[in-house]
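Working notes, structure below.
Note that one protein chain is taken out, while the other chains of the complex remain in position.
Order of writing sets the chain letters: A, B and C. Residues in each chain are counted from 1.
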Amino acid sequence: MIRVQQEDFDIGAEIARLKAGRTDIGAIVSFTGTVRDRGGAVTEMTLEHYPGMTEAELQRIEAEACARWPLQASLIVHRYGALKPGDNIVLVVTASEHRDAAFEAAKFLMDYLKTRAPFWKRESGPGGTRWVEAAESDDASAAAWKPKRAAE
Amino acid sequence: MIRVQQEDFDIGAEIARLKAGRTDIGAIVSFTGTVRDRGGAVTEMTLEHYPGMTEAELQRIEAEACARWPLQASLIVHRYGALKPGDNIVLVVTASEHRDAAFEAAKFLMDYLKTRAPFWKRESGPGGTRWVEAAESDDASAAAWKPKRAAE
Amino acid sequence: MRLLYFAWVKEKAGVAAEDIEPPENVATIAELIVWLKTRGPEFANAFARSEVIRAAIDKSHARHDAKIKGAREIAFFPPVTGG
Partner (left out) sequence: MRLLYFAWVKEKAGVAAEDIEPPENVATIAELIVWLKTRGPEFANAFARSEVIRAAIDKSHARHDAKIKGAREIAFFPPVTGG
């Protein structure tokens, strides 16, 4: 399941909902991305996105993870709008019988989301306002999954 | 921080406590291990442990993770006693500025915990009661981290 | 054909969305960018480093050599930075 929303999410409630009444799950991994103030350099972060494409892209990324790993449940929640340091940005949850699938799928979802989901961060602070630049390391992380995909 | 306890834990509350008031954290990974019923084969699981050594070993494992990755916070909670399918067994949480460190440290903590923390699972079901056998894959997962350790 | 602009591409171009009809000989995303740059200094500036501009056709990522024929919505934006 995927959700794009302005409001905050409750990690515990999301995980609880995902495993409610289930006795077949053995491993649940969650990733939460939060706004860093970088030692005071950031006082506000605004997330712009491309409504419609964002949802479509997150669904494609989730479907790709489900095709690669035996997931029993998965969730992506991504916020947009104005955020403060410490605020939640993104939540990814994966559930599987075994921990390796849950860990790998969660990392994959984040790596792909970072390079494919149409979000753009703008940071404000004492030094002014700037658009965050994409990290080359994110491209490398996403590309590292490619060989597996081709091998399938 | 490590805790060994009979009672359940609240994943959301644990993560919230760990990041309370902090604006330097960028990534939080949690792993939750839960009791699987394996299609009805398991109706109860009892976790025995070695009081004293369990706490010491979990602290050693956590210290090792903190020495390997730049973690801003970490938590291991492990339950013992009688559990039912669907119940939580273990919680690992790692926080770092960047996601790779948080993901890797969480996986490391689980891999090491699985092969070093003195817990033993006994499963009961329609087929009787048996001690769970250690998985060779767990030894392999833990051993896979060794080269890094030696290189340091 | 609807064009959308996001993040600093939008800020530099000074427009978020518009309906346009490019000339017949504009067949790909790359050619569309070349044509857009002729529309004024804001567009020339927004697309100056065209190699870093990402595009989507009908809400799917598209390469610069992708054909635009039949596209209803084309979006231009910087490399994404979510997550």
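Methods note: contacts are C-beta pairs under 8 Å (C-beta built on N, C-alpha and C of every residue); 3 or more make two chains touch, one makes a residue touch a chain.
Because the structure is a prediction, the values reported are computed rather than measured.
Shown chains touched by the missing chain in the whole complex: B.
Among B:Ile2, B:Val42, B:Val90 or B:Ala105, the one in contact with the hidden chain is B:Val90.
Panel shows subunit B; residues 33, 47-50, 52-53, 56-57, 78, 89-90, 110, 113-122, 131-134, 138 of it touch the chain omitted from the view.
Simple rule for what comes next: only the chains that are shown with their structure count from here on.
Touching subunit B and subunit C at once are the following chains: A.
Rounded to whole angstrom, the centroid-to-centroid distance between subunit B and subunit C, based on C-alpha atoms, equals 48 Å.
Subunit B has its Cα centroid 22 Å from the Cα centroid of subunit A.
In subunit B, the positions touching at least two other chains are 99. The set of subunit C residues touching two or more other chains comprises 83.
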